[in-house]
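Take a look at the structure set out below.
Heads up, one of the protein chains got dropped from this complex, but the rest are sitting where they should.
Going in written order, the chains are labelled A, B and C, and every chain counts its residues from 1.
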Amino acid sequence: MTEKADLLALGRRVLAAQPFSVLLGAELSAFEPGRAELRLAVRGDHLQQHGFVHGGAVSYLADNALTYAGGSALPGLGVVTSEYKINYLRPAQGETLIARASVLYAGKSQAVCRCDVFAVKDGVEKLCATAQGTIVPLGGAPR
Amino acid sequence: MTEKADLLALGRRVLAAQPFSVLLGAELSAFEPGRAELRLAVRGDHLQQHGFVHGGAVSYLADNALTYAGGSALPGLGVVTSEYKINYLRPAQGETLIARASVLYAGKSQAVCRCDVFAVKDGVEKLCATAQGTIVPLGGAPR
Amino acid sequence: MTEKADLLALGRRVLAAQPFSVLLGAELSAFEPGRAELRLAVRGDHLQQHGFVHGGAVSYLADNALTYAGGSALPGLGVVTSEYKINYLRPAQGETLIARASVLYAGKSQAVCRCDVFAVKDGVEKLCATAQGTIVPLGGAPR
Partner (left out) sequence: MTEKADLLALGRRVLAAQPFSVLLGAELSAFEPGRAELRLAVRGDHLQQHGFVHGGAVSYLADNALTYAGGSALPGLGVVTSEYKINYLRPAQGETLIARASVLYAGKSQAVCRCDVFAVKDGVEKLCATAQGTIVPLGGAPR
């Protein structure tokens, strides 16, 4: 097994150990140094009152993808999101949400990452949210 | 029934119409002009791999409380969160999370709100996250 | 001289050592553990094309007040702003801007602070911007 496959397998074990991610049904579709992709097959219980995916589910996906991307670029095993900001751009609707996060900067004490969240409807991807945040090592961070 | 009770009842109907909020089990514990409080009785499936409430659940609560607070201060019926930023301060652990949001500024086209999220453990509240965001009327907004 | 006066005097020496703050004419009007207040006597060269104080000057004031507040709550001598977010609420106009920052959370590796910026016109204060950000110790931080 390659290192890349190792990293993806490790990432998937972490995701499977997050009961909240299991509740929502997120999948880690790509994970390599500096980059992570999470997917969510949209279900009825992900929606809000207008029939779109709830902002909270979109935020969860962005937050978690940011953490994965940052974690791939920081030393040590555990990392957490220190903070992030998200702009919702369009109603999130379709079959699948895809969150693609990448590292903009990584030092010893933090990684700053971006994440775009796309909604896939009838096979067409549309950007529906974009986020930027800071990932820090566990222990060096307050959370 | 007073207007205040009317507003709370209306807010609860909206929450009950959000399948994602029902999935997570959030409750609207206070809702009046300029202010909203959401609660989450912490369950095992809200957690991440270290046993704390997942950041995604904390974010959901903050985002939704911001939307309620902003909605109480804007004209018209429908509102959405345009954007927000959240800082995680401490691991969220305990029996209950409480998100308290209030309006800092409200005009015709936006309300800017703050939200503090507290974790209640053994009856003691600790601030575990803080957020700031923009709520906009539906239609006047892209989402 | 009291400790409180010492801290204010120290803060003013730091401000005087920032050529950019001297260029803009900012003054540190209060500085104590957990709290800082910066003022800017509005000049013609602080404005933008509509006659209001330029957002960049408002941001500068918020950023710097956040750094002071955070610095008062972190160990060690040097701190920097790691990140912040600002919402502009109203046009900033009047004789003076006042940025009031306070610490929401302080640990060893970061302080999370808020700052409200008020514009004083004919003696009346109006909230014109609000910010939230993270301050980190120099050295532990990338900047």
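Heads up, the rule we're going with is that a contact is a pair of C-beta atoms (placed from the backbone, for glycine too) under 8 Å apart; a residue touches a chain by one contact, two chains touch by 3 or more.
Because the structure is predicted, anything quoted here is derived from the model rather than measured.
Asker: Write down which of C:R12, C:R90 or C:K121 is the residue touching the left-out chain.
Answerer: Residue touching the chain left out of view: C:R90.
Asker: Tell me which residue among A:L8, A:V112 or A:V136 touches the hidden chain in the full complex.
Answerer: Missing-chain contact among the listed residues: A:V112.
Asker: For the chain that got dropped from the picture, name the residues of subunit B it touches.
Answerer: Residues 82-83, 85, 105, 107-110, 112, 134, 136, 140-142 of subunit B touch the chain that is not shown.
Asker: Determine and list the subunit C residues touching the chain excluded from the picture.
Answerer: 14, 17-24, 44-50, 53-57, 59-61, 63-64, 67, 78, 80-91, 128, 142-143
Asker: For subunit A, which positions touch the chain that isn't shown here?
Answerer: Contacting residues on subunit A, toward the hidden partner: 85, 87, 89-90, 104-105, 112, 114, 127, 130, 132, 134.
We adopt the following convention: only the chains that are shown with their structure count from here on.
Asker: Give a one-word verdict, same or different, on whether subunit A and subunit C use largely identical residue numbers at their interface, taking over half shared as same.
Answerer: Since more than half of the residue numbers are used by both chains, the interface counts as same.
Asker: Roughly how big is the turn, in degrees to the nearest 5, that lines up subunit B with subunit C by CA atoms?
Answerer: 180
Asker: Counting in whole Å, what is the centre-to-centre distance of subunit A and subunit B, each centre being its mean C-alpha position?
Answerer: Here subunit A and subunit B have centroids separated by 21 Å.
Asker: Provide the C-alpha centroid distance between subunit A and subunit C, rounded to the nearest whole angstrom.
Answerer: Whole-Å distance between the two chain centres: 33.
Asker: Give the residues of subunit B touching no fewer than two other chains, as numbers and ranges.
Answerer: In subunit B, residues 85, 87, 89-90 touch at least two other chains, as defined above.
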